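As you look at this complex, bear in mind that one protein chain is not there, while each of the others sits in place.
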Amino acid sequence: MILDALIILIKLALVLGMIMNLAGLLTWAERKQSALMQDRIGPNRANIFGFTFYGLLHPIADGIKLITKEDFIPARANKAIHSLAPAVAMFPALVTYAVIPFGDILRVGGREINLQVADLSVGIIFIFSIASLAIYGVMLGGWSSHNNYSLLGGLRAAAQMISYEIAMGLSIVGLLMIYGTVELDDLVRQQGYLIGGWLPQWGIVVQPAAFFLFLCAAIAENKRTPFDLPEGESEIIGYFLEYSGMRFGMFFLAEFADIVVASALLTTLFFGGWQIPFLMADGFHLPGGFSLALPHLLVVVLQVAAFGLKVVFFCWFLLLVRWTLPRFRYDQLMRLGWKYLFPLTLANIFITGLIVLALA
Amino acid sequence: MSARNQEIEVKNLTINGQALQAEDGTVILEAARSIGIFIPHYCYHPKLSIAGCCRMCLVEIQGQPKLQPACRTPVEEGMIVSTDSSKAIRAQRAQLEFLLLNHPIDCPICDQAGECGLQDFYMMEFGQHKSRFAKEEKIKRPKAVAIGPHIVFDAERCILCTRCIRFCIEIAKQPEIGTKNRGNHSQITTFPGQQLDNPYSINTVDICPVGALTSKDFRFKIRPWFLYSTPSVCPGCANGCNIFICINKKHYVNLQRAQIYRLKPKENPEVNDCWLCDEGRLSYKLVNENRVLQPHIRQDGQLVLVSWERAINEIKNRVQKILTEYGPQRIGALASSKATNEANYLFKKFAHEVLETPNLDFLKGLTGYGDDFLIREDKTPNTRGAIDLEIGPGAGGIGAAEMLSPANPLKGLWIMGAEPTESYDNEQVNEALASLELLIIQTSNFTASCQWAHIILPSATFAEVDGTFINYKGRVQRVFKAMQPRPESLANEVILGRVARAMGYDWQEHTPAEIMRQIAAEIPRYHGLDYEKIGDKGIQT
Partner (left out) sequence: MAMVVKDNNGQGFLEKIYIPEIIRGLLVTSRHFFKNLFNIKQVPTIYYPEERTEVKWGLSPRWRGRHRLTRKDDGMPRCTACMLCATACPSHCIYIEPTESADPAVEKYPAVFMIDELRCVFCGLCVEACPCDAIRMDSGIYSLTEYSRANFLYEKDVLMATERGYKD
């Protein structure tokens, strides 16, 4: 019993550590990557004895700065809600990760450990329900600051997130129809099957349109360029205008944690989660009949590493998108969400339904 | 219309294809100006005799083989004039080149730059940017010679239009300058042993079309294009000459506040034509210098700077103390012939309602030199206004002379905008003021009497308020607010209103225009007057 609890605690620590560290690293990656994309050098000033570690000390310096900065609350702000909002914004990003499987079942000493913090039967639905709570963080932050710009930013954010949540939710439906499950570990396991004996049955393969729709909606949900109207830090300023110090840092980190979650979701739903093509529980089985037996522990480690790499790739990809595309106008944003993404998702469901019926 | 036409003969003529009518005797230049055609000229001035020596205004008249000077050719019936024919333009251009043969290229240091006739025509109109005459060949003449107490003369820049000579003969009636030498070497000069030193000498600077004559006072202070003008009335004497107040636009870093740089005459045929005396011209300095900038209260013999709230509170307490202890008979109020009618009217009301005293009078200012042209002996702008407003002792009250004599019965005295020593014996005034228990002086500048004051209130000058002055002939003329008062100073009427309200009287805050309407309603002579009717030319009453 105690061992069970301990295992869960370890998994929790692993998952939380992974998200938080990735989010922290992403603050560095964002700056360094944007610099490289724009032919600049990027952060290079923070150093220890002259060693800059490619600017990797900057997130640490930022953390120290944010924590030691004045924690300012506007005089007429609602103190309780103003203090609560960053935590509310951070919460969904951390909790959604609970149901994402980062590896196959690990068998150690006769125990079967599911590499997933919580194997919920509702799976993906849990993720969407929690993700929709993220609106509260930004809304409360914007509203409680007693600042018109914050409030408008919060309203923009709420309108945008609600609009794109629909597209995001519906874009998954086709996938669920094909795999016939909402449990994420099941979903990933099904993606390990091969179509015609050589093509992995990944989400991207069976639902390419859904992938684009989901990607689009996920970026919008993250409130990142080209959908960063709620923030627009350089021009229109957003819901966290009145935040300073680590409270601002929480919003900031929540955004990066959201990137990690979005990457993990993209990986899990469309890129086979922890699956490596042709790697079965006992080793590689290539289409040509060639096979390579591997010990169980190595297979699990490979799978977890594959999952991590895929997540990191998508983090990189999301940053690439953020630093490539210009921002939408608000009417364009709403038009895209309601007039294009929403009908397209419906069409995707309809066509998928027809195909599933035809194949059945 | 027709009746008038029979008296003065009207000629029909055509200028540049535009038909027009002009009275007999009008010169072409004026006739053209009346339909908006500008003929370039330097020597012609509408208020001076015609010289016809600059030859810039040559125009082509059909039927006459040679070009004629527009400034001295009267209109004739059926005349067909063209000012823009190629012949006329060529003549003007050539003449301009002649005028500029010896003109130095020192626009950067010339004070006239920006309002210079040569710049206007030469550069802007004809665009002759290249000179055919080498710089070295120009004749060198004396530069920057002080030819009078107010005037600096630069002979190189002079184009010999002789406006200044004619002005001294015809207007100032003191011929002090003339031309010497001949041809290329002609030059304006003062008569031997004389200076250009008449009471109107700075007018020559105004009428000089180039930078040959410059005013010592204004010289190099600022460029004219940084100035903007507000019409007003000269506060220098009772004549009430119309002026423009020239103030710098806020242009530089925060080093330069708005201040008056010069006064220029404003044309008003009823008062001053287009002239202004030197004394009046320099009277702007009181606006710039020696200003009271904050309320003062005397504490332990020292004047201390205080806030308006504190000063008004102090006035309230001390005036009420005198009123209760000694009664209103022991307090006096002196208005001023320097203040506007609006301020004086309100002061009268203030003395009657708030101080409740019959001891009310106004102070006449300095007297001095006067002549039969523009300068009056009375050196204050509004004596007639103060008389018309019936500012004087009420029943049982005493007048200014008595108030300022050592034998006065007063305990308190309120002086607005005047200096008693200007019009009364110094020692007597000092003795009278020193014996007072409360002396409140409302003034824009520190004066001799301030040494006795218990409370000094900073007030605005004529340039900083709207109001009216009445000149010695009874002409009501407006002064316009040319600039904001210095930060802590207030218009006289505003000060009085504030004090009255602080002392519990229900005084509304009236604009000067509203006060003028009250005056018009009360004083029969000004019946029906308001600011719109007075306009910027004034009204004779």
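Order of writing sets the labels: A and B. Residues in every chain begin at 1.
FYI, a residue touches a chain if its C-beta (ideal position, glycine included) is under 8 Å from a C-beta of that chain, and two chains touch if they have at least 3 such contacts.
Source: prediction; values computed, not measured.
Asker: Considering the complete complex, identify which of B:Ala19, B:Ala144, B:Val304 or B:Ala521 is in touch with the unshown chain.
Answerer: Among B:Ala19, B:Ala144, B:Val304 or B:Ala521, only B:Ala144 touches the chain that is not shown.
Asker: For the chain that's not shown, point to the residue among B:Ala113, B:Ile387 or B:Ala448 touching it.
Answerer: B:Ala113
Asker: Determine which one of A:Ile162, A:Leu320 or A:Val356 touches the chain that has been left out.
Answerer: If we include the chain that is not displayed, A:Leu320 is the one touching it.
Asker: Using the touch definition from the top, which of A:Gln33, A:Thr96 or A:Gln116 touches the missing chain?
Answerer: Of all options in A:Gln33, A:Thr96 or A:Gln116, contact with the hidden chain holds for A:Gln33.
Asker: Can you name the residues of subunit B that touch the chain not displayed here?
Answerer: That gives, for subunit B, the contact residues 106-109, 113, 143-144, 219-223, 225-226, 251-253, 255-256.
Asker: Using the document's contact rule, name the residues of subunit A that touch the chain not shown here.
Answerer: 33, 36-41, 44, 212, 320-321, 323-325
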